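Sharing a structure with you now.
Note that one protein chain is taken out, while the other chains of the complex remain in position.
In order of appearance the chains are A, B and C, and numbering begins at 1 in each one.
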Amino acid sequence: MPPEPDVLLTPVQLQAVIDRSPFNRWLGMTVESVSADAITIRIRWREELISSPERQATHGGVLATLVDGSCDYAIAARIGHAVPTVDLRVDYHRTATPGDLVAQAQLVNLGSTLAVAESRITDMSGRLIASGRGVYLVGTPARPAPA
Amino acid sequence: MPPEPDVLLTPVQLQAVIDRSPFNRWLGMTVESVSADAITIRIRWREELISSPERQATHGGVLATLVDGSCDYAIAARIGHAVPTVDLRVDYHRTATPGDLVAQAQLVNLGSTLAVAESRITDMSGRLIASGRGVYLVGTPARPAPA
Amino acid sequence: MPPEPDVLLTPVQLQAVIDRSPFNRWLGMTVESVSADAITIRIRWREELISSPERQATHGGVLATLVDGSCDYAIAARIGHAVPTVDLRVDYHRTATPGDLVAQAQLVNLGSTLAVAESRITDMSGRLIASGRGVYLVGTPARPAPA
Partner (left out) sequence: MPPEPDVLLTPVQLQAVIDRSPFNRWLGMTVESVSADAITIRIRWREELISSPERQATHGGVLATLVDGSCDYAIAARIGHAVPTVDLRVDYHRTATPGDLVAQAQLVNLGSTLAVAESRITDMSGRLIASGRGVYLVGTPARPAPA
């Protein structure tokens, strides 16, 4: 199945980009959908990812990784490869209860040198757990960036 | 050995705070020093923490976790316990080559409701790899916000 | 005319909140619309607001003020009054050509202690010039700040 219009990578291809990283594989990020508007990535809750034994909540570092990764891969879906992060910003809105989390990321601006993307992480009840943005170095492309 | 003046936790006590989290234990954060000015935390390089098989560099999500954690624990050293992160910002300066990393974190401002701390991550050659800041909730409001 | 449901302030009332500040009055922020989803504020281009005589573009500090203000007033529309900014983040996407700018701001999360809002600034052609987020203190601290 070819990718959607304005997207260079299929979900299977994007999953392969993600799984090149041993740390990503350990976290267990699964691509759920890829479109020109947004990508969604799911992370499965498990005890190794929690921050405290009482709260059982997914660790803030895992959430930061998920914001960064989903923003990066939203860009990768459009340009064909992952890109270096320039900077990352994450807002933590509420403590995650045990359960899977879904990150939905979309491009804010795709320039010739830098791109900005944003991501929202929700739990299985649809509550907003964390959200944030990253700036990425996309370089000078060989051809014009998609509009 | 009691903690230094103006610090509530010894390195051993701070290590125990860190190690309550399964994710922190998996990452392997080791407290190297605790003072009123700054704390230092070391993370050992290993293959599970890298972002790509070619570069072997520590994953940006690990660096974000280290910035967040070291800022949080710099506050914990002063007030006696870890605190919830409000928001986190990380700048990535250069790719880490394989090797241990050290985070040095210090308080920027300690208020009654919120605290700000900053952290710098350097490699074994002293090169600045990443740096950033976090805002933390150290107090609770007297009354709820208007609906 | 009463405010919309879920909004406490009408555009005229929100304009009065904004105009209490001499700096806001000098900048010339005009409330264009207020709803539960978003507020829009317009700023008129004029030569005093530019950053360089060659480019004639609106100064980045004016854009930062507009991101902060529009986020703050999106919260004010919902809770009835302006709130202190905890932190502000602005991404600059492209240079503004001479012309009016419109900020559209909406709440990301409204908690009992803290609120997060985001804003997008576009020019008269609809191009995204800058965007960003602020964290705001909507609750009152329970105890006085330490000395």
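Convention: a contact is a pair of C-beta atoms (placed from the backbone, for glycine too) under 8 Å apart; a residue touches a chain by one contact, two chains touch by 3 or more.
Bear in mind the structure is a predicted one, so any value in this text is a computation, not a measurement.
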Original post:
Which of A:Leu14, A:Ala82, A:Ala103 or A:Ala117 touches the chain that is not shown?
Top reply: A:Ala82
Original post:
Which residue, C:Gly28, C:Gly60 or C:Pro98, contacts the hidden chain when the whole complex is considered?
Top reply: C:Gly60
Subject >> Residue in contact with the excluded chain [from B:Gln13, B:Ser52 or B:Thr97] >> reply: B:Ser52
Original post:
List the subunit A residues touching the unshown chain?
Top reply: 81-84, 86-87, 89, 113-114, 135, 137-142
Original post:
Since one chain has been left out of the picture, which residues of subunit C touch it in the full complex?
Top reply: 20-24, 26-27, 47-53, 59-62, 64-66, 68-69, 84-92, 95
Original post:
So that we can see where the missing chain sits, which residues of subunit B does it touch?
Top reply: 52, 89, 91, 93-94, 108-109, 111, 116, 128, 131, 133, 135
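To be clear about the criterion, only the chains that are shown with their structure count from here on.
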**OP:** Taking CA centroids for every chain, report which one is farthest away from subunit A.
**Re:** C
Subject >> Geometric centre: closest chain by C-alpha means >> reply: A
**OP:** Determine whether subunit A and subunit B, two copies of the same sequence, contact each other through the same residue numbers or different ones, counting it as same when over half of the numbers at the interface appear on both sides.
**Re:** same
Subject >> Separation of subunit B from subunit C, taking each centre as the mean of its C-alpha atoms, in whole Å >> reply: 32
Subject >> Shared-contact residues (touching 2 or more other chains) in subunit B >> reply: 86-87, 89
